[in-house]
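Yeah, one chain of the complex is gone here, protein chain that is, but the others are all in their spots.
Chain naming follows the written order as A, B and C, and within any one chain the residues start at number 1.
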Amino acid sequence: MSSPPSDLVLDLHYWMRLTRTLDNQLIALWKQGRGVGTTFNQRGHEAISVGAGLALDPDDVAAPLHRDLGCFLVRGMSPRRLMANQLGRATGVTGGRDGNLHGCGDLSLNLVGFISHLPQTMPVALGAAMSFSYRSEPRVALTFVGDGSSCTGVFHESLNLAAVRRAPLVVVLENNQYAYSTPLHQQMAIDRLAVRAKAHGMDSDTVDGNDVEEVHRTVKQAVDKARQGGGPTLIEAVTMRMLGHAIHDGAEYVPQTLLDDWEDRDPLRLYEEKLVSRKLVDEDYLARVEEKCREIVADAVDFAESSPWPDPNTVSDRVYAG
Amino acid sequence: MSSPPSDLVLDLHYWMRLTRTLDNQLIALWKQGRGVGTTFNQRGHEAISVGAGLALDPDDVAAPLHRDLGCFLVRGMSPRRLMANQLGRATGVTGGRDGNLHGCGDLSLNLVGFISHLPQTMPVALGAAMSFSYRSEPRVALTFVGDGSSCTGVFHESLNLAAVRRAPLVVVLENNQYAYSTPLHQQMAIDRLAVRAKAHGMDSDTVDGNDVEEVHRTVKQAVDKARQGGGPTLIEAVTMRMLGHAIHDGAEYVPQTLLDDWEDRDPLRLYEEKLVSRKLVDEDYLARVEEKCREIVADAVDFAESSPWPDPNTVSDRVYAG
Amino acid sequence: MEGSSNSAPTLTYIEAITDALRTEMRLDPDVMVMGEDIGGRFGGAFKATKGLEDEFGSRRVMNTPMTELAFIGAATGMALMGLRPVIEVQFADFISTGFDAIVQYAATTHYRWGAAVPWVIRAPSDGGIRSGPFHSQNPEAWFVHTPGLKVVAPATPADAKGLLIAAIRDNNPVIYFESKPLYRSLRGPVPDGDDATPIGSARIARAGHDITVITYGEMVRQAMAAAEESAPQVSVEVIDLRTLKPLDRDTIIASVQKTGRVVVVHAANRLAGIGAEIAADLSQTAFEYLDAPVYRLGGLDVPVPFSPPLEDAYRPDADNIRAAIKDTLNF
Partner (left out) sequence: MEGSSNSAPTLTYIEAITDALRTEMRLDPDVMVMGEDIGGRFGGAFKATKGLEDEFGSRRVMNTPMTELAFIGAATGMALMGLRPVIEVQFADFISTGFDAIVQYAATTHYRWGAAVPWVIRAPSDGGIRSGPFHSQNPEAWFVHTPGLKVVAPATPADAKGLLIAAIRDNNPVIYFESKPLYRSLRGPVPDGDDATPIGSARIARAGHDITVITYGEMVRQAMAAAEESAPQVSVEVIDLRTLKPLDRDTIIASVQKTGRVVVVHAANRLAGIGAEIAADLSQTAFEYLDAPVYRLGGLDVPVPFSPPLEDAYRPDADNIRAAIKDTLNF
């Protein structure tokens, strides 16, 4: 296994750091009572959302969910617009019509937004992939889904349809051990979630969701295969949701030992250690990146908090396309 | 493999013959313009519906679908009530409220009725099974599902829930090569449908759906296992839908060679030949059974056609339970 | 019949649907059809898509597995990428199986993040043909109540074509309720070209001055029969709504200002149906013009029953409409 080129390595690291920094800032804002509505946590998911997101070409379509802050970022959605959306401002992605990461779609960035009803985004991403086949375009669609969501009907219908149409779709299944408060063993009678694909004759793989290079490499292979007409792939990425489901959730139902075990394998720290030991970066570099990310996020907060609220007179605008 | 006891052998044969006779009579009635609405065909499915249906104890619950005329019969629903339902009479199972085999449920016979939305009956049958666990009753629920229906979300949600709860449920998947006009290869990227179970960690098996003893034996094993707390099983029974989807459908989309191949393996004729060759019955016996079935079915037609229509003043009755 | 391309040949309602699909597929390579059993020689449960695969190939005529959630959701993704999928649900009754994909995803997308979802769902609806509770439903009220959708329901072959063309060209998710009892029993002139019937505009199916009957779909035929039977003593105006969302309030109000009396009719459950919205709206906006309460006639609050005497008791018809007209005039 050859190492990835160094610009990719630095990208993987940078976006994970930015994701973590933004996530931490959201938590801080809400703890300080500066939030609006709720916000989700993504800690533990950086390697998956960033590793997978960076496996795409700009023309490809991504449909990230509530743990995939990193994917929104690598696809070019700015921290300013994301933060403003979280705070319900007119300058946010949805102009205050939707909250947190919900609805953060932007076709100019080839980003498809999600809805709460999980995982209704899957068939939509599949449809994007089917449109590529329809037009013989060499493009791929990527979407994410959780372990809990892999129990749903729409997940299976989507895999079945993707497989029978050999659609250029890659599905990253984020097995983070829990659906809200419900552990895997109360959700399903399997423990290797990649087997879900077998029911539909689809290729699948399982990766360490805390190893960003492994995630990236495996998703990239699946993306390349899909682009070449090889059909869809389901990739299970195993990780742990390190915080509550959303900001209000203390996750007291998660055994501390489980968290401790996974804390030792924090995807960002693991990668930083790896890069230092490979001598690709030094501590100084890491500190500079961290500082840069902090600045970007601070700027996003300033931007969002000084942005106007949406005008209530526009509430009925934009229900329909012209 | 020991042969089944002779009373079971004769039962399997008798109910298959009655099913075939009733099905033929329905076709004849509709061709003569004596039908109301539509009626489904079940030719080719006799071994599955009868073989599986007879694997249950009286206390067990069955939830048969539109190809499972045989299961309704073996569970004790009379040809009279079934025929009257097909003809929309007050004496039919639903009193004219629902048509053909739809809604033919009767809790006194432990039969759960189905709806068109396929396969919404699956979670209902699962719920019956879950109620047996809840009450620690040694009972089992059995339901049927088609190949087309195995693509649906509700199918997969039901298997997942059944598996994680180890519910005493047996699901017979009737792979009859088509969903209406759509052949398997346009529906899914698999050809052995039993693999659907793998996605949910459920046991599964595949049987020759035209071999009534194999169907019966395999379903019985699954029923026994479920009754002993061994959890659910999915059994794929492979057969061919020998006629159109419903009475109006000439099924011109089915290649004749395919039908010819399967006609050679007609489940009823195969079994009659086997019984004769095993010297368990003779031609005379078979003729007598056929005659008896004809009488029963003729009586059912008389009963239904001489039954009153429902009173239109009752149209709003019975929407709610008291 | 002359061969002029501007003539209006006589087509059945379902032929007009096929004509609209063919017309739009010829004009726009982004238009495609998808659904269960719609392809090949079969051409769908009602044959509305028969012949299309021969002309346009299987890429543009896509047989789907029985997965309403996945294929409606996929149509949304295709629409986001600029295609214009026309989805057939085999019966309108099965639209509930894809409910989330419609009311949660597609309906809200443009409002939330500004992306257009230009698909059409063709939903063969309505009863009167002994099809029982699961092949006879008229579920339009669910969708009229849901923000973000448009809903149309043609009553004539000409509008079956014109509204389908308009729906395909519309940049929003449109649900097109076709009335099964009209498929082969109603025949009428259908313009040859590619003219659209504008969404949001009702049609005066019959002018009159004593009373207004407001309806849509197959009930227009029943209302026309009732109007004929009531003439010449009573002059009945019949409004064919054509679009259920957005409602053409101007046409409705103008008629009511003239007649002062209204009967609203639909085959769907009367309770909390479209008729309730129209009656409530008129009672508020045309209060001073109404000489009698708005009479609502609709299906009973029961699942559509199968047996003929029960279904006939369930479903309004010309006789019921005539009686409602009489009642409302005698108020």
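Observations on the structure shown:
The rule is simple: a contact is a pair of C-beta atoms (placed from the backbone, for glycine too) under 8 Å apart; a residue touches a chain by one contact, two chains touch by 3 or more.
Keep in mind the model is a prediction, meaning the values are calculated, not measured.
Every visible chain touched by the undisplayed chain in the complete complex is listed here: A, B, C. If you put the hidden chain back, the residue from C:Pro85, C:Gly217, C:Pro303 or C:Pro316 that touches it is C:Pro303. Checked against the full complex, the one of B:Val9, B:Val93 or B:Leu275 touching the unshown chain is B:Val93. Of the candidate positions C:Thr18, C:Thr64, C:Thr108 or C:Ser131, contact with the hidden chain is made by C:Thr108. Of A:Val36, A:Leu107, A:Leu270 or A:Ala321, it is A:Val36 that touches the chain left out of the display. If you put the missing chain back, the residues of chain A touching it would be 36-38, 88-89, 94-100, 102-103, 115-118, 148-149, 151-153, 179-182, 186-188, 252-253, 309-316, 319. Although one chain is hidden here, its contacts on chain C can still be listed: residues 93, 96-97, 99-100, 103-104, 107-108, 111-112, 133-134, 141-142, 144-148, 245, 268-269, 271-281, 283-285, 287, 292-296, 300-303, 305, 331.
Along chain B, the points of touch with the absent chain fall at residues 61, 93-94, 97-98, 102-107, 112-113, 115-117, 120-132, 134, 141, 153-154, 157-158, 160-161, 164, 318-322.
To be clear about the criterion, only the chains that are shown with their structure count from here on.
Interchain contacts join each chain to each other chain, per the touch definition above. One finds 41 Å separating the Cα centroids of chain A and chain C. In terms of their C-alpha centroids, the spacing between chain B and chain C amounts to 36 Å. The geometric centre of chain A is 45 Å away from that of chain B, both derived from CA atoms. Of all residues in chain A, those that touch two or more other chains are 153-154, 157, 160-161, 164.
Of all residues in chain C, those touching 2 or more other chains are 65, 67, 69-70, listed in ascending order.
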